[in-house]
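Here the complex is missing one protein chain, while the rest keep their positions.
Going in written order, the chains are labelled A, B and C, and every chain counts its residues from 1.
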Amino acid sequence: MEFDTSKVFHVLDHGFIRVVDIMGDDTSIVQAARVSYGDGTKHVSQDRALIRYLMRHKHTSPFEMCEIKLHLKMPIFVARQWIRHRTASINEYSARYSISDNKFYIPNDNSFHAQSIDKKQSRDLDSQLELDSIKDYSEKMQHLAGESYQLYQKMIDDGVAREIARISLPVCYYTEIYWKIDLHNLLHFLRLRCKENAQYEMREYANTILEKIVKVWVPHAYSAFMDYSFNSVLLSKQCILLIKKVINKEKISFEESDISKSEWNEFCDIFELDK
Amino acid sequence: MEFDTSKVFHVLDHGFIRVVDIMGDDTSIVQAARVSYGDGTKHVSQDRALIRYLMRHKHTSPFEMCEIKLHLKMPIFVARQWIRHRTASINEYSARYSISDNKFYIPNDNSFHAQSIDKKQSRDLDSQLELDSIKDYSEKMQHLAGESYQLYQKMIDDGVAREIARISLPVCYYTEIYWKIDLHNLLHFLRLRCKENAQYEMREYANTILEKIVKVWVPHAYSAFMDYSFNSVLLSKQCILLIKKVINKEKISFEESDISKSEWNEFCDIFELDK
Amino acid sequence: MEFDTSKVFHVLDHGFIRVVDIMGDDTSIVQAARVSYGDGTKHVSQDRALIRYLMRHKHTSPFEMCEIKLHLKMPIFVARQWIRHRTASINEYSARYSISDNKFYIPNDNSFHAQSIDKKQSRDLDSQLELDSIKDYSEKMQHLAGESYQLYQKMIDDGVAREIARISLPVCYYTEIYWKIDLHNLLHFLRLRCKENAQYEMREYANTILEKIVKVWVPHAYSAFMDYSFNSVLLSKQCILLIKKVINKEKISFEESDISKSEWNEFCDIFELDK
Partner (left out) sequence: MEFDTSKVFHVLDHGFIRVVDIMGDDTSIVQAARVSYGDGTKHVSQDRALIRYLMRHKHTSPFEMCEIKLHLKMPIFVARQWIRHRTASINEYSARYSISDNKFYIPNDNSFHAQSIDKKQSRDLDSQLELDSIKDYSEKMQHLAGESYQLYQKMIDDGVAREIARISLPVCYYTEIYWKIDLHNLLHFLRLRCKENAQYEMREYANTILEKIVKVWVPHAYSAFMDYSFNSVLLSKQCILLIKKVINKEKISFEESDISKSEWNEFCDIFELDK
């Protein structure tokens, strides 16, 4: 057990991540793989090399042999995305049983951005909204959150059922969950949720888990993940052909590439080619 | 295919349930069971009897052979519970990509109740709040929801990223999902979500699915479910002993029962015994 | 960590169960439940009572917060049933990568039984085959297993691919797996696999896990499971009515019961009534 469970990683204005419990580490991955592949793994003599081999060939089951349990506090709109990952065990604080804390998330001034034009689902991180507008939005958000909690509090005090009283609380209110997941499914979660097209607030949690927890807990699995998954690229059949042409000094062009404009742009970005 | 997919079941003030697609029916359950149990099922000659036999003995896998896909509109606080069921496929309307409708749920006057004392998580359906108070809560909820949508709308109009703009919307706002699940897991969902300790708003959806859809789609599975699951009771080892004593005309009492007060009360309620 | 991982539980002629790793215990169940139900659990003051409450009401998610990893050696025909439980992580010894051990299972003389007439899928434990016949079957099984391993060995020595060579080995040959599962799903597995209609060889494993491992690891969860699940009975709607009639000293009979003969028989057995 590597982690001090009293250590708390603070995220956003009122959120946190706490490691409650851990099962296994890099050696557990190796142990399970050697059962499965038996003599077949003898030629890969070292743990680090075997873990990289497993990651590269997507032999995922040995990574399921490690497990982690986290205690998390996050805004409801983050929790809503989080819980879409079905291969985990969850216990969430219930506002039907208990009284909600008066804690809500307001983006800081640097986290307000314009809607992205290209990336349909995200903010445009290069955009700059006017500071006056931001102050205005931020104040109004605070005010609304405050008003909604006041109504909530009044209804609770009057004896209205909690499950009704809470329905006016906005999704920026914080909730808490216990979340238990195996390493294979955690890495899958991180691959999706650390990426730039994930919402900024989600990424703050995912990056903390990746860099402060996984990296320390299972260093070999972490580095194999970074090289063979997180920082890898998937080349389509068409892009493989394009690379071959470039290597053979043939001309390539979007028009003859048989891929979409967005794939072409990504392709050129990765290999620093002229679009 | 039994269902007219243009038919819409309305739920709450703005919600709905629509059957998008269906795979299999009662005969598919029988077909799969006869593969598994082969000659072993020959003595159960009729489909209805076989389905009841499977349900009674919790041979659940044949019920997985039917599948249903629904299109649902429900308040976010209902969706949050819904999505905790992990054995389903889900596509939810994303407020990061798209603009939210200005549709929110306000309980009608008969749906406001006091917090239950016994049932820690629910409203007390026998309670009566004062009508004046209800009018007051209801108006304030409407007002808050309206204000929050106004702020949302303004931020969207100003070009603020959608994923930020939406965080002040309360959990009474509606969302939409496509939800695909097999019959076994659907029945498990209904067992939990039609029960009286489920939140009223959730039950409105669950009961519609049970009574308007499942009952028509798979009538044998429906009636087996009602008899052997939904309306059945689980008797603990201790309660079995109590029943035996009652049958043998021995005295029973809470003090000698070795069960908790709440289990004792439920036990007496089921069999109409004096507490 | 309660278990000495060098301790091995022997099962059948060459099988074993070894606890590799454990996460959590009874207190982890309580800890997770108190997050979910918050103030709602305060009235249940003691851990034991809370665990029993959770089990009785099928609040299953807190039981997912405990995890166990086992190393198992079992015949292939047992492994085939074992692996049907999908909510676990598995690494199995692969006969494509590695050479199979020359270890196979032969039932001992007391484990040969006739096909059951009633229970279509099982042996009849009350039946008695002739000892001479048993000796004969047993010898022939041994002989066949030996011959098949000889062919396997010859093909391996000749350099034939392992994945081909192994296809003549019978399902009584042993295999090994690493198996990691949470407590909720383990208890579900045990409920099915310790029951008398499970195959004897499977039950030998399941009972060892239940009585030698779970009972020591999570004693409160174990006893709650025994009372509210393993030794409980599910009474159908029809059987509840029958009980009420018995209590009210009304006559009951199979003819008027509206249940199948097998359900009637089970009902009478449970409550020691005349059939």
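Just so it is clear, a residue touches a chain if its C-beta (ideal position, glycine included) is under 8 Å from a C-beta of that chain, and two chains touch if they have at least 3 such contacts.
All values reported here derive from a predicted model rather than from experimental measurement.
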Tell me the shown chains the invisible chain touches, ordered by label.
-> A, B, C
Of A:Ile83, A:Ile156 or A:Ile243, which residue touches the hidden chain?
-> A:Ile243
Contact with the hidden chain (one of C:Val8, C:Leu131, C:Ile167 or C:Val216) | C:Ile167
Candidates C:Thr60, C:Asn102, C:Ser116 or C:Ser223 - the one touching the absent chain | C:Ser116
Residue ranges of chain B at the interface with the undisplayed chain = 20-24, 28, 31-33, 35-41, 61-62, 64-65, 67, 69, 71, 89-94, 97-99, 176-178, 180, 182
Quickly run down the residues of chain C that touch the omitted chain.
-> 75-77, 80, 83-84, 86-87, 90, 92, 94, 96-97, 105, 107, 111-116, 120-124, 129, 133, 137, 140-141, 144-145, 147-148, 151, 155-156, 158-164, 166-172, 199
For chain A, residues in touch with the removed chain | 37, 39-41, 43, 49, 52-53, 56, 120-121, 192, 226-228, 231-238, 240, 243-244, 246-247, 260, 262-263, 270-273
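Keep in mind that, in the parts below, only the chains that are shown with their structure count from here on.
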Would you identify the shape of the chain contact graph, picking one of line, ring, star, complete or other?
-> complete
Centroid check, CA-based, most central chain -> B
List the interface residue numbers of chain A and of chain B, divide the shared ones by all numbers used, and answer same when the ratio is over half, different when under half.
-> same
Two copies, chain A and chain C, superposed on Cα atoms differ by a rotation in degrees, nearest 5, of 180
Per the centroid of Cα atoms for each chain, what is the distance between chain B and chain C, given in Å?
-> 30
Whole-Å distance, C-alpha centre of chain A to that of chain C, is 37
When centres are defined as mean Cα positions, the distance from chain A to chain B in whole Å is 30
Sequence positions of chain C contacting 2 or more other chains | 37, 39-41
